[in-house]
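Left out: one protein chain. Kept in place: all the others.
We just call them A, B and C in the order they show up, numbering each chain from 1.
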Amino acid sequence: MSRPVRLWVFLVGAVLVAALYAWACFDLPSFGGDHHPYGDRAVRTALAQHTANAVSSVNFDQRAFDTLGEQTILFAAVLGTVVLLRQVRGERRTDPTPAPVADRVRWFGVLMLPVALVVGFYVVAHGPLSPGGGFQGGIVLATALHLLYIAADYRALERIRPVGLYEVGDAVGEAAYVVTGLAAVLAGSAFLANVVPHGTFNTLSSGGTVAVLNIAVGMEVACGIIVLLARFLDQAVEIEETAEETGAR
Amino acid sequence: MAAGELLPLVVAVPLLGSAVLVAAGRRLTRIAADALGAAFAAGTVALCVFALIGVLEGPAVAWAGGWRPKDGLGVGIALVGDPLGVGLAALASVVTVAAFVYSWRYLEEPPPRHAGGFPALLLLFQAGMCGFTLTGDLFNAFVFFELMSVVAYALTGYRVEEPRPLQGALAFGIVNSLGGYCMLLGIALLYARTGELGMAQIGRALGTGEPDALVLAAFVLVMTGLLIKAAAVPFHFWLPDAHAVAPTPVCMVLSGVMVELGVYGAARVYWTVFAGPGGVSHSSCTRTLLVIGVATAVLGAAMCWQQRHLKRLLAFSTIGHVGLFLIGVAVLTPEGVSGTALYVLGHAGAKAALFACVGILLARYGSVDEYELYGRGRELRLVGVLFGVGALALAGVPPFGTGLGKAVAEEAAGQQAPWLPAVFVLVSAVTGGAVLRAGLRVFGGAGPRPPAEKADGEPETSGAEEEPETGDRLGRVPGTMLAVPVALLAGALAVGVLPGFAAAVGAAGDHFADHTGYLGTVLGSGSALSHVSASPHWTAAGVVLDLVSTALAIGCAALAVWRPGRTGHPGASGWWTPIRRMQSGHIGDYVAWALAGVALLAVLTVPGMLL
Amino acid sequence: MSVLPYLAAGWIFLIGVYGLVTSRNLIHAVGCLTVTQSSTYVLLVAIGYRRGGTAPVFSDLPPGARVVDPVVQALALTDIVVGATVTALLLALVVQLRKRHGTVDPDKLAELRG
Partner (left out) sequence: MDEVLIAIAVVLVAAAATAAVFHRDPLRQSMVLSLLGLFLALLYTFVQAPDVALSQLAVGSAVTPLMILLTVRKVKRGPRSGSEDR
């Protein structure tokens, strides 16, 4: 279709969908209303499970099967990206040139790296207690490691980040989550049940399997995002077309 | 081990398998990785069969994490082992195992460190499909919908050295992601209104009160996501692009099962969530799905007849059959559901076998173009026979499962509107005829040689000089690539002739199309089956209609091959070109049509419900 | 004010789809897809809000405190992270597509027609 026709088809669809959606919005309970039955039940259950952070309790205890699906989507997307960005024949890998870095930036990177890593581990470990958890902590860890890329250069980052190890870490995180679920079945309860004693409220060991699953997801998200960024950095910095295989055939 | 406890394991085992494959994939040789993947997939098939035997008497419910509801109110996720759901999970697993065995010698040698990549993606695909069929929670269904989609994008674009797979995969990715977001918006609206996420709980909450704009918007948005996955018109544009370029084992799974899960999802969501008094009335839903279904069937069959690229031809025939499935579901009767289920089972076997045969042609001659392959398939005698039998099965020849399913679905649709069986006969005849025509030309070398070069100015995708997916062209066709189509066609035949099979599917249809029964099973107030229908069986009228459609298919194929002037390709009729030009391969077009489709769904559903 | 966040979510969705339809660069299109995706989070979180409620974290709250709905937050939180990786997958497809087609302009992709 030509551009104007495509725009017309879009406009017709958009006007009708906007009308339908706006009409539905006026039937929604008003913003800030008090009718949250599922939320109230979830909060009561979270407190019963000695998990201070109700969101983590919903994510890793009450609806843990959902989070199994979500983290498997992350695992599949990372695996898909690794498969898609693989080096094909007709491409060669050149080693990156050392980049000049201002001293102040280098010092900033070197000092901030351990701090950022500790913050990341803190966010993962305190998932059941304070806002945060495996997903957010994993992202903080993954981006923290790339401070080294800013502070030094790609060669330094590659030396301390063997991609193969992180791919295995990604898979181990996924497997740990599933094995925790299967362990609950072996212990006689249902799949992904919270069979571990819940510990005392508001302490690091509270919440039973919530803490375990948090760590598994944190490991998987951190390794997954590192592998993802590694593949993109490889494509952007290292992999080039060899002369004879130019772009489109 | 009760059937209920098996349900989460059906999803967990393939996930564990894919994690093991990725972790060990770096050191495994390709054969070891494929063997491990096939073992995990076969293990899941065994689990599915055990669960199926367990649920045949009545649906089993498993609450993930042990979160059983107390007096009807709960926080956990329900996995519902409905006979139809577990049956579809078993079908998905069987077709995945067939894809594993087929890709044993089929795919190019993967790079040394990524031997585990492709099998792990196939296992994740299987886990996503099994999870989608078994879940009883709407948000969980969205999660597995996304998992299936993400893995399908990566698998479709697997051959990154070729320009076409990347364009097909990106179009597939953007349109299906948009469908997923529409579905999530619909789920958010339902959660705001009912405060529940489980399908049974939402259905119960919608049972009271009057249907209003919010229920309509939620129905339209959730159905959009599911119909995009089912490739119904006007959301179908991504399917031919994705199927023409995906590796053949992936095409077998995509066309055989994943698209049909979209139809299953639409039926499941309507029967459990919106079938109550407060939801969408039967007449509105029937009108919507009927119009969409007939349009999909007719367009799919017509476009299928125009194609010369064998994989696109099979892709459009899948769209045609999805239209027939939607009509079978649209009549909203247990007979319609069980007929469609039989038709889906038969179609999965036949379509996957046809894709396997096309894969052999691609591997052997490096082309999937009907004109270029003219007469070159004569030496592959068995493949030719399989291709012909598959074409006849698509046309619904008795005693194949497709024939039985078509007969039962036709009869159920006939009660809704007398002209519907004619649509069934015509569409299956045209699609079967197109495949038969291609088979006659490729394997039989029948009729005058068609011109090899593409008619210029004609919007057409020719399948000539494709890179064979096996790296270099295969000298001898390996045994595994022949055994798979034979087994799949035998499966399609078994669906039609096994004595107790049709009765079991009939009982499954009764359980499926029972709104109050489903609510009772999941929420604890169990209730007996409200309506037991006659189990589907071969009827005289059904057999006659099947033979008519088969005869029509053979007639069309013969006419096209031996008298190309009138209906064959050269000089294709001019009035059809604008329709073909709509399949433009441009992502902006597909997204615009998707949004227009949402508006169409709303316009079709609103009369009789609100205005 | 009672419907503003819901209408805003609808606006973000439609403007994202407008960007997708009229995009001349596939990287821009994937960016518009992330905009469309964020509309679902705005709607989800807006639905869970309760006037006068605080964050559902009880490490420093008495158990009976008035809190907002934690369920929608759990749904939105995982979706944000997963959405980023799906965007990465689509960007990987765009990178490889640029290598094979030589362009990222959807109008110039001419492979799959008819």
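Just so we're on the same page, contacts are C-beta pairs under 8 Å (C-beta built on N, C-alpha and C of every residue); 3 or more make two chains touch, one makes a residue touch a chain.
If you're wondering where the values come from, they're calculated on a predicted model, not measured in any experiment.
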item: Interface partners of the hidden chain - shown chains only, full complex considered; value: A, C
item: Per the touch definition above, residue among A:136, A:180 or A:214 touching the missing chain; value: A:136
item: Residues of chain C (touch criterion as defined above) contacting the omitted chain; value: 1, 4-5, 8, 11-12, 15-16, 18-19, 23-25, 27-28, 30-32, 34-35, 38-39, 41-42, 45-46, 48-49, 51, 53-57, 67-68, 73-74, 76-77, 80-81, 83-84, 87-88, 91, 94-95, 98-99, 102-105, 108
item: Touching residues (missing chain, whole complex) on chain A; value: 32, 53, 55-56, 123, 131-133, 135-136, 139-140, 142-143, 225, 228-229, 232-233, 235-236, 241, 246-248
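By our rule, only the chains that are shown with their structure count from here on.
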item: Of B-C and A-C, pair with higher C-beta contact tally; value: A-C
item: From chain A, the most remote chain by mean C-alpha position; value: B
item: For chain A paired with chain B, centre-to-centre distance based on mean C-alpha positions, whole Å; value: 31
item: Between chain B and chain C, centroid-to-centroid distance (C-alpha), Å; value: 28
item: Of all residues in chain B, the ones touching two or more other chains; value: 139, 146, 150, 153-154, 157, 160-161, 163, 191-192, 197, 581, 584, 586, 588, 591-592, 595
item: Multi-chain contact sites of chain A, meaning residues that touch two or more partners; value: 6-7, 10, 14, 17, 21, 26, 28, 36, 38-39, 42, 58, 63, 66, 70, 73, 77, 80-81, 84, 248-249
item: Parts of chain B lying in touch with chain A, wherever the complex brings them together; value: 5, 8-9, 11-12, 15-16, 18-20, 22-23, 26, 62-67, 73-77, 79, 111, 113-114, 117-118, 120-121, 124, 127-128, 131, 137, 139-140, 143-144, 146-147, 150-151, 153-155, 157-158, 160-161, 163, 189, 191-193, 195-197, 212-214, 216-218, 220, 581-582, 584, 586, 588-589, 591-593, 595-599, 602-603
item: In the complex with chain A, residue positions of chain C that touch it; value: 1-7, 10, 13-14, 17-18, 21-22, 46-51, 55-59, 63, 67-75, 77-79, 81-82, 85-86, 88-89, 91-93, 95-96, 98-103
item: Chain C partner contacts - residues on chain A that touch it in the complex; value: 3, 6-7, 10, 14, 17-18, 21-22, 25-26, 28, 30-34, 36, 38-39, 42-43, 46-47, 52-55, 57-59, 63, 66-67, 70-71, 73-74, 77-78, 80-81, 84-85, 129-131, 133, 135-136, 138-139, 202, 221, 224-225, 228, 231-232, 235, 241, 247-249
